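The other protein chains are all here in position, but one chain of the complex has been omitted.
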Amino acid sequence: MPALIETRDVSKRYGSFNALSGVTLAIAADEFVSIVGHNGAGKTTLVNVLTGLLRPTSGTVTFKGMDVAGVGPVRLARLGMARAFQLVHIFPGLTVRQTLAVAVVSQTGKAFHFLTSLARDAQVQERVEAVARLFGFEQLDLEARSLSQGAKKLLDVASAFALRPEVILLDEPTSGVSTGDKHQIMRVLVDAAKSFGVKAIIQIEHDMDLVSEYSDRVIALHQGQVLADRPPAAFFGDAELVATVVGKRRVRD
Amino acid sequence: MTSFLDILLGGVFHAAVLFLVAAGLQLVFGVQKIINLACGSFYALGAYTGISAVTWALAHGLPRGLFLFALIGAGLGLAVIGPPVEALLRTVYRRDEAFQLLLTFALVLIIEDILRMIWGANPQELGNLYMDYGTVGKGALTVPTYNLLVIAAALLVAIGLGLFLKRTRFGRLLRATAEDRETSATLGIEVGRVYTVVFTLGTVLGTLGGALVVPTAAASLDMSVDLVVEAFAVVVIGGLGSIRGAVVGALTVGLMRAFAVSFVPEMEMLSIYLVVIAVLIFRPAGLFGKAAA
Partner (left out) sequence: MKLAAVVGLAALAALAAAPLVLEPYPLTLLLQFFAYGLALLGLNLLFGYTGLLSFGQALFVALGAYSAAVCTRKLGWHSFELVLGVAVVTAVVVAVPVGLLCVRYVSIFFGMLTLAFGMLFHSFLFKFYTVTGGDGGMLVERPSLLGMRFSEMDKTTFLTRPFYWYALGLLAVGTVVMWRLVHSPFGVHLSAIRENPRKAEYLGVEVRRLRLIAFVIAGVYAAVGGTLLGIRTGLADPELAYWTHSGNLIFMTVLGGFSSFAGPLVGAAVFIFLQDSLMSVTQYWRLVMGMVLVVIVVLFPRGLVGLAQALRARVIGWRRDARAD
């Protein structure tokens, strides 16, 4: 399967500090990849490089064969990559409907439609409602700022999905959410990906239960380098590896 | 044909007065992040009060040669308006910047009419009183002593402010509060009191500037709105929040105006705006500023 995202020997140096060194990986369609590692291992730096926010000091990053080093967020969205951050970003004064509409308007290329009515645009409203349904939003006309913290997070992720990206990168999509909800969110993510034709999901995740249950590939970073790149079973089977990466021995039931 | 040195000194004198007002702006912005559109109004208030103070003092027996003290007294005395105005501004600290700007704009309107109420719409002046101090130099190169005194005063203030901010305990408190309001509060710094003091200090610098300028220029209602633009040019060029920047910015604006007026009068203010726009585009933080675009 041809790679969607590829990095070749990527390094990111800040002065004498190596945030990333020699990272070479390829992510193809139908992969759900979890990037793990403890704080400072380089996970966020890697995602920033993958999404073109940071230029690597050396090495290349390509998306569908195109060099994406330093590409801005707007071009990123147009190329087919969407991203949600760990810190929840919402449009406080916009409703759920409007938030999702922003993404759909971008994706349908209607940003310069000046005089048509958004509310009466069937194409946009259908897509907005489809995304909302999947993510469990029933009241679309509530202002984003009035939602619970968990709902805000979900909306943030939902708006990324509403872009119908080919690849979606999520930074700790379940952080700050109760355990019961975590699994629900993961299931929604997988369903959404299937419904919207998202070809690959890449997430940074700390919760190892979720990693083992939902992802089909684990990339473990340690001190800026890829320590392991293997399926969950193989990853978790290696207790030493898990301890190094996660920082403590994982207790299995 | 006025000599080069005349123009130069005229520019430096204007810069001295501008510096005082701009320093006040910088202090207030640096600590409270408020841009005070009413700085020109305080300046005008100082000017009018200065004239009244001198006229009253002279009529009550103050020797002519001591008029400068009446002016300084007027400038400093207006410190009383600092705390109440600050208390009003406090109601919008946590809100959008637009509201802060609008509140200070409201002050511009209010103060202008207060000036009109008390002193009327006609410009006021002190005549040639300042020439009592004589002139320095000879021939083509003569400068009124008064002007040199004002320049010296501004220099003293500049140095004094610098020392105050760097060396004294309160100065350090000020800089700490400017850096991080929340942390300072948790460290026990009474942020409210700091704000009141800073704003009052900023106000006094403005009123003092106005008081010191009146002997050489008339006090008029237009002063308040005309000065705002110049003061802004100074802080943009020098960098928001920097006292050193206020010195450099004031000199730039003062000298540019002086030379423009003598050689290309149409370009007088235009040249300054062009410099402001250029600075905002190429170096938005100004020459010494910390604020990022």
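Things worth noting here:
We call the chains A and B, going by the order they appear; numbering starts again at 1 in every chain.
Keep in mind that, in the parts below, contacts are C-beta pairs under 8 Å (C-beta built on N, C-alpha and C of every residue); 3 or more make two chains touch, one makes a residue touch a chain.
All values derive from a computational prediction rather than experimental measurement.
Check A:L20, A:V36, A:A82 or A:L134 against the missing chain and you find that the one touching it is A:A82.
The missing chain, though absent from the display, is touched by one residue of B:L126, B:L161, B:A178 or B:V228; that residue is B:V228.
Checked against the hidden chain, the listed residues B:C39, B:V236 or B:A258 yield one contact partner: B:V236. One chain is missing from the display, and on subunit B it is touched by residues 35, 37, 88, 91-92, 95, 97-99, 101-103, 105-110, 112-114, 116-117, 225, 228-229, 232-233, 236, 240, 265-270, 273-274, 276-277, 280-281, 284, 291, 293. Interface residues of subunit A facing the missing partner chain: 72-74, 76-78, 82-83, 89-94, 98-99, 101-103, 105-107, 110-119, 121, 124, 156, 159-160, 162-163.
Here, only the chains that are shown with their structure count from here on.
With centres set at the average Cα position, the gap from subunit A to subunit B is 52 Å.
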